[in-house]
Structure formats: structure tokens, C-alpha cells
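Removed: one protein chain of the complex. Kept in place: all other protein chains.
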Amino acid sequence: MTTPTTFRAETRAWLEENCPPAMRTRMPEEEQVAGGKRAEYIRPEQKIWLDRMAAKGWTAPTWPKKYGGGGLTAEEALILDEEMQDLGCRAPLRGMGLSMLGPTLLEYGTEEQRQTHLPKIISGEIRWCQGYSEPGSGSDLASLSTRAVLQGEHFLVNGHKIWTSNAHLSDWIFCLVRTDPTVKKHDGISFLLIDMDDPGVRPRPIKLISGKSVFCETFFENVQVPASHLVGQLNKGWTIAKRLLEHERKGIGGIGARQQAKFELPPEAVAKMHVGEIDGRIADPVIRDHIAAYSIDAHAFQLTRRRAAEEAESGAPPGPLSAMFKYYATELNKRRYEMLLEGEGFQGLGWEGEGFSEDELRFTREWLRSKANSIEGGTSEIQLNIIAKRVLGLPD
Amino acid sequence: MTTPTTFRAETRAWLEENCPPAMRTRMPEEEQVAGGKRAEYIRPEQKIWLDRMAAKGWTAPTWPKKYGGGGLTAEEALILDEEMQDLGCRAPLRGMGLSMLGPTLLEYGTEEQRQTHLPKIISGEIRWCQGYSEPGSGSDLASLSTRAVLQGEHFLVNGHKIWTSNAHLSDWIFCLVRTDPTVKKHDGISFLLIDMDDPGVRPRPIKLISGKSVFCETFFENVQVPASHLVGQLNKGWTIAKRLLEHERKGIGGIGARQQAKFELPPEAVAKMHVGEIDGRIADPVIRDHIAAYSIDAHAFQLTRRRAAEEAESGAPPGPLSAMFKYYATELNKRRYEMLLEGEGFQGLGWEGEGFSEDELRFTREWLRSKANSIEGGTSEIQLNIIAKRVLGLPD
Amino acid sequence: MALILNEEARMVRDTALEFFRERSPIVALRKLRDDNDPDGFDRALWRQMAELGWTGFLVSEDHGGSAFGLTGLGQVMEAAGRTLAATPLLSTALIGASLLELAGTPDQKDEHLPPLVAGERIFALALEETARHAPLTTTTRADSAHRITGTKRFVLDGHIADYLIVAASDGLFLVDANARGVTRTRTIMVDSRNAAIVHFDNAQAEPLGSLSHLETVLDRARACLAAEMLGSSSEAFDRTVQYLKDRKQFGVQIGTFQALKHRAAQMFCEIEVTRSAVTAALSALDENANDAAALCSLAKAKANDTIFLCGNEGVQMHGGIGMTDEHEIGFFLKRARVAQATFGDSAFHRDRYAALMGY
Partner (left out) sequence: MALILNEEARMVRDTALEFFRERSPIVALRKLRDDNDPDGFDRALWRQMAELGWTGFLVSEDHGGSAFGLTGLGQVMEAAGRTLAATPLLSTALIGASLLELAGTPDQKDEHLPPLVAGERIFALALEETARHAPLTTTTRADSAHRITGTKRFVLDGHIADYLIVAASDGLFLVDANARGVTRTRTIMVDSRNAAIVHFDNAQAEPLGSLSHLETVLDRARACLAAEMLGSSSEAFDRTVQYLKDRKQFGVQIGTFQALKHRAAQMFCEIEVTRSAVTAALSALDENANDAAALCSLAKAKANDTIFLCGNEGVQMHGGIGMTDEHEIGFFLKRARVAQATFGDSAFHRDRYAALMGY
């Protein structure tokens, strides 16, 4: 067995040799790699980097080797992460397959389901999206009404999902569907894997206030899904759904962590640029005070994520504290963009075209996009409900 | 009829002639005059000033002349108030008779009750206190359990009230009592006037965190109350109670207004003293910014009280907007003391004895006392509930 | 200082509310945006506004106006704020008219005010040079022949203006926007309203009085912009409260949830105190009161914080649907950011308020 020190040294050497220089730069949103059949690689290095990492299983460092994962311990995975951050390596692959479905299949899937899907997630061959919310079921997710009726060897699925992230670019979708409408709402839900090649599945992009379309509405019309694509037991999908949400919250709670902080302009740098500096300090003491207040909270939160990582036994599921991370991380990220725009002054008000730098325009869009952080993956209000109930034990 | 201009001139002249110089100074808490049989006048001018104002009915400027009130219009009362503020005249008399019971008797009392009680309130002869809350009935006031049983010509009262302000110094108490325990909680409450000379009424002062005892617990043991002391109809006391609460909120909403702003040290002056100044400005820009943020809110709120006064038709009852005034005024007052203590630094941490000025010690006590502002007279949470329900029409 | 509107001002308000609701709902702004409209505003609408007399509220009767005053114009702007109408009210009816009235020569007034009142001539104030509101510092200068050189940014309505009023180090100047040496670049803003960067390279100008008028007019602009922001805040809030009543989750209206109720009640309070500050500032300006400047900073600071609150809570309480471009609530959030920065953000006005109050 390698010691942590050896592992760190070996990892470092491997990364230095294998991570192309172009993949050690700030990653614009449009250069994020999410894989799938329709993946487009703006730069050839993206694909090279993905393939090299996937070959080692390091797109999914802690997943078992038998499915193509890295088989690392939690400690080794942390070392890999730290070394990648230190070198500024981009994440070779992202997506809901890695962050949500994979851990769920590892916990609840059949061996066949794992063997079918995990390797393709790890390699980036298949891109997944999430079919949870519906127009009438947002915070009250369990009230969902998309129907799946078991007919022999198939489910027949009809319904309408919303906020299916990048559904138009995805190959498969994991869905919550109602399989028994006659019982209490939590007791009639199942968790299905659906191939989006079926012509009955129609995603339609939604334009956001940021001008981007990262979400879709997705319509299901008489979609036939093999019964073997059911994860867990029939009508027991809610348990799986909640666990998957914990993974989602934990993922969102890591906002900023994975964003290669190395390449990000911190609010203080932006303020220095636009407000000016005196003796190396932001010239306006009030703006400086606001930024320090934000940065202190952000720093303390970053330490809290580290503390939680140290506390967590390897492989332990995220649990209700994930609600705290989701809540705090998203509220912080919104504050961060408010700070950035406050620092930029008039230069933070541009939408497109002349008069603004690329970063300035990007910040404006990202500022608007950040407003969704406290809505998607369970609103801040839902997270606070969860903390109150499940952590503090306050009564319903 | 006198014009407003004439009224202002005459009022000014009368005040200048009749308000003793000693009554144009900052009024320490212990020099507030609340009247009653046990009243003690630290300075003779307090009694002279009270008697002169009472003789004109100006302790209750808008109450009808026939009860000894001033008979002024709302506009004239505002002019009187402005001129008193301008000269720095102390309020000659304060208390729950003037601010709460009087308006309630004018709306709901019998002619006999008005003739009996209003003149003695106006003259300061009788001091009143309020018997509303009970240990088990705070925000949920209507759940009160102090019982009054009608036996022939008398009610027999037994129970336990709390937060009866200065009950140990008061002569009479107006009380909410349960007269029918068999119906819905709001439908079995009556409003009674009780003479505290009865030996069955026992007030016991409560020491607050500020070290002062302005509230009592009051115990009622087989107290006999003549049936004629019932205000309004039997079991219809809740309507009266709610209206009286509106008067209370409106009164509390005026915090700061009547505090003779003229003599108060504003937070900026305190900050200049302890933080220092540069070119006439508070030396620390961050503290300056905090104080300006508070002062802007306080100023905007003061304008809102004026606007509401202008909007109100004379004599119109306060209504649900009183909840906003109560909420905003008390939260502001708490902030004001936080600002003061922030400005004072170490000098804001004294309790008694050497090392601190009188003002500094007073501010510390008042800071602690201010924490009750958002609890007494209905908590801030209750006020927000009222606004949401009765102003915004949000559903239960 | 009057804190309630008189009969005339109420009539103006009611007319304006109906006008914008009917002729310039938010869909009009969306259309200007999606069509990449080169003007960025609706000239026909502007002429109708002129016909209603709003362009002449700050112009004397001698020049075709009504001198109705700031309180009246504030009502119009508050109504415009409710539908986020993109108009040159601020640049032209307020700033242009005010500077010409206060600083213009009789000839300048005769030449410019009648077409301004008629809605046929647009003005823009070329003021800012840095990324933040800094009215007292300018490096733009005029030579002895009144030729202007310098660069101005965030010039509201700059690219559609017929005349530019330039704040230079030695006074105010009037420049034909199409004169030689003037280069205008429209900037596309997040609120889909008009602004431009304007370069002056020895552009011929004529003097328009001293810089001393600038602060007076900026205070007018701050108060009226605060009125517009109050309108936008109120509308965002009203829509949000309605959504809390309409949207059901967990089998009940989401407006039954106490945490949302309390936040809504707090927003209500903030809007109410902002309204008082705005009304007081407008009234103080009309009366030339001593505390007008402090009240204008008060109004702008409160309006800034309140529109921030209402825009953000509006989107959050609308949930996912509030994040879509299709829904209108997001337009308020975008407008909020630009309005907050215009003519002084909250920190600027807190500092100015403190200075005016003697600390």
C-alpha cells in the first residue's frame, strides 16, 4: 500500500506529465466538458485530458475499479483534488452522472445497472440529466404527476418535467415518476432510467434571465421504458430521491471549490481595479469593509467544508448537514457576485457589445445566473426547513 | 374659531410663560410623571407643570372638554406637540390611562365610566396599569385564564397577570378576564376595570436584565369587582382588547418622537466623542457608514410617521398599520442603542460605579431595556403576522 | 414640506399609471430589447408623453411648460417605474430641462426649450468618467474657443440625444451631438435601457453656465430616479405578493408559510418608509428647502436598498419561474442594478448624507 506522501508525489508527477498546459487555464463555462454522444470539444486538449484521466478512473476517483473508477480512498481523492487545484488542472469531466446518478447506483442499483452505466459515465461516453421537478412540483417535489404505468415488460411514461439541466444535450435521464397514484404521495413514486433516444422524449430549452439556456422542459409522450430500468423497488423511489438530493446539495455546496479558485478574480482585485488603491489597499474603506465581511464568511465556510471532509468517514453518505452546505454556499455565491458588481460600478452593468471587457460581461451574466443557486436543488427555504427539522429537531 | 397661525402663536406664548425652565430640560427616566395616589415629585416644578397643563386639558389635548380634555382638533394637537418639542418642554404626564384606557373608554365606555375615570386620568390623580399578559399567554393573548365569575352585582376575580407595568405604583388596573370558559377562546373574554386598593390584588415587581423593575406580576385572589366596572358587553372584550392594542402599538411606534429628541445625544455625537473626528467628520469611515445607515432609516421612519399623521383623518382609529409603526419603531430603537454602544467602545460596557459617565451608564441600561421593545405590546413576530394578514391579505 | 399629494398631483399620478399600463407595459421594453431597436425607446410614445405636458413640468410657461414641479414629475416617473418604461424622462424632461432653465441664456432657452417640451429634441448629460458616480471630478476640458476634449461614459440616452450637456472642468457646455469630433458608442446595458460612451475630440461647444448648477440638478435627478425606483419596487412587490397567493405547494398557497410572510411584511415596511423619503425629497425640492440635498440623498439611499431587496426577494419567491426570461419579474432585478449605480450608490449617499448632517 502506498503512503499518502508517496501517493501525493506520484500523483503530482503524473499530473505534471499528463495534464496538457491548455487544461491548466481558467475554464470558461462553454469549455466545461460534460461528455455524451453530442459532446463537442472546442479544443483537442479537452478530449486528450478526459481520456487520460478516464483511463486511470480519475474522473470518478473513489468509485470501484471494477466499474472503471479510480478505487481511491477518501484521503487519496482529497490529495488528488488538492494537487489538481495546485496545478490549476481543469476538471476533465463534470455532470450529473458523476455527481448524482453514480453514487445512487452504487448504493441502490443492481449489479447489472452498475455494469451497464457506470463505465460510460466514467469515460464520458454518456451524458445524464435529471428529471425531478415539474411545473406544479417545485419545492413540493413529491407531488409530481408524471405517470409510469407498468405494462408487461415496459413502463409507459407520460408527463412533463422542468429544470432538466441540459436535457437537449443529454443521452439519458434519471426520472422520478408516479407509479401508484392511489397512495400517499411519497409512497407511489419510482426512480427510472430513461434513454432519451426514444422519440417520445422531447426536451425544449428554457431561456434564463442570464440569457443562457442551461435548463429545459422535457415532455414525455408514451415513452416505453424497459422494466429493468427501474432503480430500487417499485414505489420506493422517494428514499432514493432524497439520497440523490443530498448528493446534489453536497455538490452545490462545493460551489467555488471546484471553480479553480486559482484563476478567479477575487472581489478585492476587482474593487482595486475600479475603485483604486492607496498604499496597496482598496481606496474606499467602506467597500473594503464590505468585501472583508464577505471574504471572512467565505473563508470560514471554506474551512467548514474542510472540517466536514476531515470529519466524514470515508464513504459515509452526506446526511442532513448537506442542507447547511447547500444553503450557505449558494447564499455566499450570490453575495460574491453582488460584491463583484458593487466593486465594478458602471462596468458591472453591461450585457453585451462594446464598452465592457470580457470578464465584465461574464460577471454580469454569472451574477444573474447565481440568483438560481438558492432555488435549484431545493430552495434556501427548503434547506432551512431541513436543518430545523432534521438537525435541530424542531417540531413540524 | 382660531386659525392655525393664531393658535400656534397663542400656544407658544402660553408655553413660554407657563412651562417652568426646569421642565425644559432632558427628562431622566426617574423624573417621568405618571401621576396617581403614590406619585412622588422629585422637583416641585413637576407638579406645577402638571397642574397647569391639566387645567387647560392639555395633558389629553384632543379629549372632549366636558371630561376635562383640551378639545383640540388633530391639527391643533400637532401644533401643540411641535411647539412643546421646539421649546423642549417635558411631557407633563404620561401613562396608560392617557395612552390606552382613555381612548378606549371614549370609544367603548359608558357615559358614567367616562365621567368617573377620564377627569382623574387627565389630572394625574389616578394612575392606571394594564392587566393583559399571563405567564402562559404571551403572544397568544386570547388564551388567558384569569377568571371572573359574575355573582349578583359583582365579579369574583382570580388569576395571575404578568408584565403589568408599574402595577406596584398604580391605583387601578384594566384587565382582560375570562368570563366564559366554555366557548371559543376569543368569545369568552371581558374587559374589566379593577381598583387595586382591594387587598386581593397583590403586585410583585419583576427585576429586568437592565436592573430596573418597571413590570410586575400581579395576583388576584377573590377580588370583588362591581359589575358596573365592565367595559362594553360581557364576553365581547376581545374587540376592545384589540383596539386598545392598536393604541398601544401606535404609542410604542412613537418611541423617540416624544423622547424630546432635543436633549438626546445622537449616535453621531457619541461616536465623535469616542472615535474622534477629522475635519468635523467621524474619524472612522466604517462607523460613520453604519451610523448613517441607521440615521437614514430613522429619518425615513420619522417622515413616515409624519406622513401617516397627515393622512389620518382626525380621530380615525389606528388600524392594522399600527403594526408597522410598532415593528419599525422598536427595531430602530434597538439599533439606535447598538449604534450608541458601538460608538462608545469600552465606555459602553459599564454597569455602575466609577469609570463611566452618567450618560454612559444610562445608555448601557437603556440598551438592555430596549431589547424588550420588540417583545412588549406584541412581539415583532406578531406585528409581522398582522401586516402579512391584515395589510397584505396573505392567507392563514 | 408636504408628505401627502395634493389633488393635482394625484390626478397626474392616476393619468400616468393608466398611460404606462396601457401604452408601455413591460412587454414594450422586451420588444425594444429583442428587436435590437436602434433607438432603444419609442419615439411615438415620447411624443404622446409630451402632449400630456410631462416634458414641460420643469419648464416655465414662457417656454411652453407648466412649471408644475418635481412632485408632479416624480409621479410620472413612479408610474413609469411600475412598467419599467424606457423613456428620456430623466435625461431630457428632468436633466435637460432643468439645466437649460437654470443655466441657459435667454437665447439658449428660446432655442432649445420649445422643441424639448414638444418631445422633438432629446438631451443627455455627459457626466461620468470613472466606473463610479463622481460628479465633482472631471478631466474633460474646453479650450478657449470652447472646443471640448475628453471621454464620458454611462451617458444615459447618449446615443439618441440631439444635444449633449457636458460637465467639463471649467463649466457646463452644450454640444450638438452630431458635431464633428463627437463619437458616440451605444452600450448595451443589462436593463435594456439606453446609455453610451461619448468621446469628444476638440468638439465645438457653447458654454451653458457654471458647474454650480450641476449639484442642484443631480439632486433633482436623484429624487426623481428614486421615485421611479419606488414604482419598480412597489410593482415587483405587488407581483410577488400576488404570486404568494396564487402558487400552491404542499397543498397550500405558499403565502401561508410564515417565513415568507415575515419577509413580505418587512418588504412592505421598507417600501412605505421609502415612499415617505421620496415624497419628502420631491416636496423639499419644490419648496427649495434647506434640507433638500440631505433628503435627496436619503431618498436615493433608501430607494437603492429597497429596490435591491424587492428585486432579489421577488426572484427568490417566484422560484424557478422567476429565473426564466419569459417571466417579467427578472426585468426588475436587472433594472434595479443599473438604477442603484446611477447618480450614486448607497455607500455614496450614506457618506453624503452624513456630511450634510455634520458628521
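The letters A, B and C name the chains in turn, as written, and every chain counts its residues from 1.
Here is the rule we use: a contact is a pair of C-beta atoms (placed from the backbone, for glycine too) under 8 Å apart; a residue touches a chain by one contact, two chains touch by 3 or more.
What you see is a predicted model; the values in this text were computed from it and never measured.
Visitor: Considering the entire complex, write down the shown chains that touch the omitted one.
Guide: A, B, C
Visitor: Which of these touches the unseen chain: B:Ala148, B:Ile173, B:Leu193 or B:Leu341?
Guide: B:Leu341
Visitor: At which residues does chain C meet the chain that is not included here?
Guide: The missing chain touches chain C at positions 257-259, 261-262.
Visitor: Take the complete complex as the reference. Which residues in chain B touch the chain that isn't displayed?
Guide: Where chain B meets the chain not shown: residues 133, 136-140, 143, 162-163, 206-209, 211, 274-275, 284, 286-287, 341-342, 344-356, 364, 367-368, 371-372, 374-376, 379-381, 384.
Visitor: Just the residue numbers, please: which parts of chain A touch the chain that's not shown?
Guide: 268, 271-272, 277, 280-282, 285, 288-289, 291-293, 295-297, 299-301, 303-304, 306-307, 310-311, 324, 327-328, 381, 383-385, 387-389, 391-396
Just so we're on the same page, only the chains that are shown with their structure count from here on.
Visitor: Between chain A and chain B, what is the gap in Å from one C-alpha centre to the other?
Guide: 55
Visitor: Please compute the C-alpha centroid of chain B, do the same for chain C, then give the distance between them in whole Å.
Guide: 42
Visitor: Could you tell me which residues belong to chain C and also touch two or more other chains?
Guide: Where chain C meets two or more other chains at a single residue, that happens at 347, 350-351.
Visitor: At least two other chains touched by the same residue of chain B: list those residues.
Guide: If we look for residues of chain B contacting two or more partner chains, we find 285, 289.
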